[in-house]
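Complex shown without one protein chain; remaining protein chains in place.
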Amino acid sequence: MSMQLWVVQTLNGLQLGVMLFLMSAGLTLVFGIMNLINLAHGSLYMLGAYLAATFQALTGSFFIACLLAVPLVMGIGMLMEMSILRRLYDRDHLDQVLATFALILFFNELVRMTWGPQAYFMAIPESLSGTVEILPGIPYPAYRLTIVLAGSGVAVGLYLFIGRTRLGMIIRAGATHREMVGALGVNIKLLYTFVFGMGAAMAGFAGMMAGPILSVETGMGEPIMILAFVVIVIGGIGSVRGAFAAAVLVGVADTFGRILLPPALSSMAIYILMAGVLCFRPQGLFPAHG
Amino acid sequence: DEIKIGYMATMSGPAASLGIDILDGFKLGMAHKGGKLGGLPVELIMGDDQLKPGIGVQVANRFIEKEKVDFVTGIVFSNVMMAVAKPITDAGIFLISANAGPSPLAGARCLPDLFTVSWQNDQTHEAMGKYLQDEGVKRLYLMAPNYQAGKDGLAGVKRYFKGEIVAEVYTKINQPDYAAELAQLRAAKPDGVFVFYPGGMGINFVKQYAQSGLKEEIPLYTTAFTIAQMVLPAMGDAALGLLNSSFWGPDLDTPVNRKFVADFRKEYGRLPSLFAAQGYDAALLIDSAIAAVGGDLSDKEALRKALRKADFASVRGDFKFNRNHFPIQDFYIRKVIKNSEGVLTTKIIGTAFEDHADAYHSECDMQW
Amino acid sequence: MTTPVLTLRGLCKDFGAIRATDQVNLDFFSGEIHALIGPNGAGKTTLINQIAGELKPDAGAIRFEGQDITFQPVHRRSALGIARTFQATNIFNGFTALDNVALAVQARDGHSFRFWKPARRVEPVRDAALTALGQVGLVHRADTRASRLSYGEQRLVGIAMALASSPRVLLLDEPMAGMGARASAEMVGLLRRLKDRMSLLLVEHDMDAVFSLADRISVLVYGRIIASGTPEEIRRSPAVREAYLGEEEITLENTATGLQVETHA
Amino acid sequence: MLELKNIHSYYGTTQALFGIDIEIHAGEMVSLLGRNGMGKTTTVRSILGLTRPRQGTVTFQGRDIFGAPPYRIAQMGIGLVPEGRQIFPTLTVRENLVATAYRGKNGRRPWTPADIYELFPVLAQRTRQPGSRLSGGEQQMLAIGRALMTHPKLLILDEATEGLAPRVRAQIWDCLENLKSAGLSILVIDKHLDALTRICDRHYIIEKGRIVWRGDSFKLKADPAVRQDYLGV
Partner (left out) sequence: MGKPADRRDRAGIHFTRIHLLYLAAGIGFFLIPLAADAFYTRLAGRILIYGLCALSLDLILGYGGMVSFGHAAFLGIGAYTVGILSNHGVESAWIAWPAAMACAGVTALVIGAVSLRTSGAYFIMITLAFSQMLYYFFAGLADYGGDDGMALWSRNSIGGPVDPGNPTQFYYLVLLLLAIVFYLCRRLVHSRFGMVIQGAGENERRMRAIGFPTYRYRLVCFMISGAVAGLSGALISNQTLYISPALMHWSRSGEILVMVILGGMGSLAGPVMGAAGLLLTEEVLSEYTEHWMIILGPLLILMVLFARGGIYGLLSPRRES
């Protein structure tokens, strides 16, 4: 492989990684902190894409669509938390799996009834449709570069928020002793709704960013959700830092696996990676619990 | 009396639009025959295989054991077809495939009660292979998902394309992003790229191909499976100008087709895809056979004979069944254009094959 | 009493910069209660974890009845006869008290690849479990789910489980913690009865209990044994007073319940 | 300041409290005594709304807090050192203290981490260590510190000296006396009767979910029968 190709493929891996991170971040927070396995996270991703596509078609602007879709998905997420998921925190993981699996069915069908079975179209905004010369002689799609930058920005922001702010501390505290946090005077319910909404917003954002690259269709959230689960497990559940590292690792491994390995092996590459990591570090790369 | 037809297709999930298009085509065909087939009123019984062979078998058994249908039609995907073909035909029910045409059923394991009104899987790919060979493309790059249909598709192209194959790349099933593969492709600098990516995979691939700027550098060739009418809106301008092969196109100039396309647009408010055309033909085929036996479904032998004649006016013009009950038909090369209303559609620009038979019929020992 | 059941030689364990155990040498004899006291964070639990096998020492050796067990896994040591209780309650919440203890009995009996006979109908196991529960006075709670027991009762179940495995060495990490005065006194009685049959290592901050029970006391400070001796010697040691006991004055008198304590500030 | 009247609490269908009446006045230190499993912790949980009583009234500073969510009750000025410590294992020592600390500004000087470190110097050396890596006693100190950081008007300690070295325990009694003289109300559950009779104003004894005895330290000292019957001492 030539030098150029290496650079481009690394960027491709990074871009995939960043997308995965946007998905995984919410998932790892909700999972690690509220102790909730939310299989329906992919549905929020799908909703983000559909809503953005609709708003883009209505307003003709990608950015206005973004401003409308992301808060809306956040709202839907919070509604979902308040109406159903909140009741599942104290339950077995399995009840959560069942309920959120049911939510997937519901949302997929809802989307199909609302938007029809055909895939939906989303165009890349005009200003980002070209390519950028990242290094002399190496063009790279501007839109994908935007994803890398925006995603990394969100990652840094989230890391600082969780690691450095008091709110972040409380969120982490709630991961292990929810009742106790309440007994110390924190409205943990509200906080959780907020955290869930944040995760939903990120998933919606990811779906929206993916819209112009991928097809906007029912069930589009499931494959990436499975990948996101792989990511958070490799990274260590509940760890934002771990999710980022693992997302990039998975992104790069998948990208290079696809071009360097025979097809049968490359389909399995990330699963082999995950099994390998867990073999040596059963708690993931950055276990959140000391 | 009445005939019962079981319609089985993928009606939910991302691939649902195929099943729906076939069904709409089929219903239009019935409507054109006065809501009847062969003069008999029709009870259409629906079954969703959810793209899962196991569910398909279940639906098939409902058709056989509970509903006791006379015909089964529909069937979008090869894996479902492979699972249900034998149980359905074993039960003495005629199976009219309106889409799937897997090679084993065209060859050694052909079935006397299975009629495929669409095509054999490889045929459409072969058409593009032939075209590329005729065009004198030298170095070709091949891509497909790593599953049976993908491998068959590329094999079809290679059967007629004799130039250099730069690379044959298989990607993961339902892989959403092709950035890495596109970067490799660009570096290989081929003269042309052929891909087989049906459904959502195709939308993603075509969009990303255009976004990476490759569309201007290297021509992309595909088939009607990637460039089907229902995915064109989602691809947008990225699809414009792409060449693809098919046995049919909305602009195919036959009287039947003109009426079909116009009425379909009137009825459903959209352009029909080739899947709709296949559904339409499936209805007409059944109609012609029942009419030929005078509505007497008890004589299977006579009915089979009538089906074999394919004595109806197909949207594709002339067509006849090979001895394996797969069609012998023409194949065209189409180009994606915007019509006068600004809607993306295809236009036939040439003929790749005339009266093309599939590659497996000689392995089928059915005699008639 | 002549040869120790369990010997620790030069045990060291670091957690990053913290030296949790530092060159610890101790001998434990059958029929003896050896108390280990020391300030919070001195490394007492860490030492127990090393003996039980949950932590691997960085240096040093552990010998049990002459056999080197330094690197044996937890379950092997347990099978050899080293049982422990946990500082934080650690039992099977979904099981009844009896089933909790029965499991421990089962473990003692050797491998459990027995797929046929219902475990609850194995009389010897049941009887042994009831006996162990009886020893801690919980027979009346035998059929209560452990999660519904009060904190103190849960701790008793933990001890019954340790007893049920008929250990040769019993490691007790703060058994009186969370127990009321009467329960503590009962615990003291129980431990005293047990000591004939095994060697006990008692980690406890309840000085009344420690001084009334222990045959020998070792004091651990910052991972080091700073003193080891009879209760009387320890009580008099200024170093121990400085590091651990503080101003507390301990006087023992024999009363009906076995102990009475006065504390002068 | 705090008044419980006729509290009945249940775990599922089993009743744990049968009509508890307790009152604590401002600046008072009160102990709740009883053997294991008699309902001390349940009483505490009922005060904070962690276990919601089926019946009864709870008033705090004259306001009815029955049925309010725990965080509201805590915000009104009740600090809890829970049974079993409940330290946040993934947070560092400092974060444990800061995360839920009091943020209001009402003139009184809230506790700072530095004050806590002064009280428990061991913690000062462990500020960046996660809670899960502390020894049992260190965790206990942290739990007390954490409760103080919420700047409570009423401090509830449920077996707060469990697992503490005698020296530290003595320190904590001293500390509680100081807090009390600074005006804090305190409800303490503990088994160290001698210390409690020394520092507490009044005592309640709970037996099988009912208050069976109440009175001041003098009365308690003078009544060995009560101590023998209900506490086993």
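Here the chain labels run A, B, C and D in written order, and each chain numbers its own residues starting at 1.
Here, a contact is a pair of C-beta atoms (placed from the backbone, for glycine too) under 8 Å apart; a residue touches a chain by one contact, two chains touch by 3 or more.
What you see is a predicted model, and the numbers here were worked out from it, not measured in a lab.
Across the entire complex, the residue among B:Ser17, B:Ser78 or B:Asn257 in touch with the chain not shown is B:Ser78. Within the set C:Val24, C:Ile37, C:Ala52 or C:Ile69, the residue that contacts the chain not displayed is C:Ala52. For the chain left out of this panel, the touching residue among C:Leu55, C:Ala104 or C:Ile234 is C:Ala104. For chain C, the residues in touch with the chain missing from this view are 52, 54, 73-76, 78-79, 83-84, 86, 90-95, 99, 102-104, 106-108, 112-120, 122, 125-126, 130, 140-144, 161-162, 165. Taking the whole complex into account, chain B touches the unshown chain at residues 11-12, 46, 48, 52-54, 57-58, 61-62, 64-66, 78-79, 82-83, 85-87, 102, 146-149, 151, 172-173.
Contacts to the hidden chain, counted on chain A, fall at residues 31, 37, 39, 84, 87-88, 91, 93-95, 97-99, 101-110, 112-113, 222, 226, 229-230, 233, 237, 263-264, 267-268, 271-272, 274-275, 278-279, 282-284.
What we mean here is this: only the chains that are shown with their structure count from here on.
Note on chain placement: the centre of chain A and the centre of chain B lie 36 Å apart, centres being C-alpha means. Residue positions of chain B in touch with at least two other chains are not found.
Residues of chain D found to touch two or more other chains are 133.
Those residues of chain D whose C-beta lies close enough to touch chain A in the complex are 48, 50, 69-72, 74-75, 79-80, 82, 86-91, 95-96, 98-100, 102, 130, 132-133, 146-147, 150.
Interface residues of chain B, counted against chain A in their complex, comprise 12-14, 16-17, 20, 146, 169-177, 179-181, 183-184, 187, 200, 203-204, 207-208, 211-213, 230-231, 233-236. If you check the complex, the residues on chain D that touch chain C are 11, 14, 34-38, 41, 83-84, 122, 133-138, 140-141, 159, 162-171, 191, 193-195, 198, 231-233.
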